[in-house]
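What follows is chain A.
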Amino acid sequence: MAGPIEASASASGAADPVFLSLRGLTRRFGGLTAVDAIDLDLGEGELVSIIGPNGAGKTTLFNLVTGLDRPDAGEVRLDREVITGLSPETLASRGIARTFQLGRVFGNLSVMDNVLIGAHTRLRAVKPAVPLIGPLLELVLALVRPYSVKSEEERLREEVRGILARFGDRLLPRIDQPAYSLSYANRRRVEIARALALAPRLLLLDEPTAGMNPSETAEMQALIAELKAEGLTILLIEHKLDMVMRLSDRVVVMDEGRKIAEGVGEDVRKDPKVIEAYLGHGLSQAAMDEREPAA
Partner candidate 1 sequence: MSNIDRRSLVKGSFAAIVAGAMVSRTALADASEPILLGVSGPLTGPNAQYGAQWKQGFDLALDEIHAAGGINGRKLAYNFEDSQSDPRQSVAIAQKFVSDPRIVMELGDFSSPASMAASPIYQRAGLVQFGFTNSHPDFTKGGDFMWSTSVSQADEQPLLALYAVRHLGLKKLAVLHQNTDWGRTSRDYFVNAAKGYGADVVITEGYIADDRDFRSTLVRVRDANPDGLILISYYSDGALIARQARQVGLKQTICAASSVYSPKFLELGGEAVEDVHLGTRYFPQDPRPEVRKFIDGFKAKYGGQEPDAFNAYAYDAMNMAAAVLRIGGTDRRAIRDAFAKVHDVPMVIFGSATFDVESRRIKGAMNAELVIRKGQFTLWDGKPT
Partner candidate 2 sequence: MSSWLDYTINGLIVGNVYALVAVGLALIFGVSRLINFSQGSIYLVGAYIGWVAVVKLQTPLPVTIVLVATLAGMVGLIVERFGLRPLQNSVRIAPLLATIGISFVLDQIVMLIFSPNPRALPSQLPDVRFQVGGGTIGPLDLLIAAVGVTSALLLFLFLRYSKLGWAVRATAQDRDAAMQMGVDVNRVNQAVFGIAAALGGVSGMLVGMYYNQIDTAMSLQATLKGVVAEVVGGAGSVPGAVAGGLLLGLVESYGVALFGTSYRNLFAFLLLISVLVLRPNGLFVSARQAPPEPLTGTFVAPSRPVRLPPWALLIAFAVFALLPLFPVSSYVLQTLINAWLFGMLALSLTLVAGTVGQVSLGHAALLAIGAYTSALLSLSLSFPVGIAIICGGLMSAALGTLLISPSFRLRGHYVSIATLAIGEIVSLVILNWESVTHGPIGVVGIPPLSLFGYELVGAPSVYWFSFVVMVLLALLQVRLLASHIGRSFRAIRDDDVAARAYGLSLNRYKSLAFIFGGFAAGVSGGIAAHLYSYINHETFNTQQSILALTIVILGGLGNVAGAIVGSVALVGLPEVFRIAAEYRILIYGMVLLLLVRFRPQGLLGTI
């Protein structure tokens, strides 16, 4: 059985071809510049974390990359192809998956259905790529349900069960329960599972452990490490610096829309500009605790 992630051939390392590149990405809201001429390169298989005080523009940056928002200036390239300003739906079919800062699962859908939606862009049998009458064909195929459609659906369901198995017994026993009935941590897990079902080439995680307790955080950290080991390219927004240091190949620091530092974790941590940004904006107690050298 094929895993949900098409592992890329390149090994992790410093000299990777640029997979995702942002150039001069800018977004303004009235007088406020939320994202200010950001440049960033991401190699295939890399895990880059973006950190910074609240309001630094991190989520807005994610929105620009995933098409939820249009930049006022700048360019985004995926695997050398320009994707600036494309719609989120198109980018999803190009293999970009994301999770949301506040967690957005489909409340009334079951866990299975939530994750199946993740695989929507991979549907082939029931969504023929025919212009104009494509939607009508889709309707007819969905109603008639020929063998090819049924078996595709079955295959995807099997795959979803496989993905859910990665979370131990947290999600599988609840596979038919509506998402609104799950605990907060489980809902976040469903979000990740949904992202994995897309078989992404690029995964953007927005504070995946927000609101989780230490043991839940540790589980999530282990999962992300697994995904990285499988070769997935990941962009991560996180506040938990310990986790950031352990997972990331590189760390990017944003403040007030600008990139103020970039580099290997240890270097960034000691960068005086970074310390000032955090102190100036007020460092949360938890993050300060995590700045202690990890045991």
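On the choice of candidates, all candidates are chains of the complex that A comes from, given by their letters.
The rule is short, and it goes like this: a contact is a pair of C-beta atoms (placed from the backbone, for glycine too) under 8 Å apart; a residue touches a chain by one contact, two chains touch by 3 or more; residues count from 1.
Keep in mind that what you see is a predicted model, and the values were worked out from it rather than measured.
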Chain A in this complex - touching candidate among 1 or 2: 2
Residue numbers on chain A that touch candidate 2, as the complex places them: 29-30, 63, 66, 68-69, 87-89, 92-93, 97-98, 100-102, 104-109, 113, 116-118, 120-121, 123, 126, 135-136, 138-139, 142-143, 145, 153, 178, 180-181, 194, 198
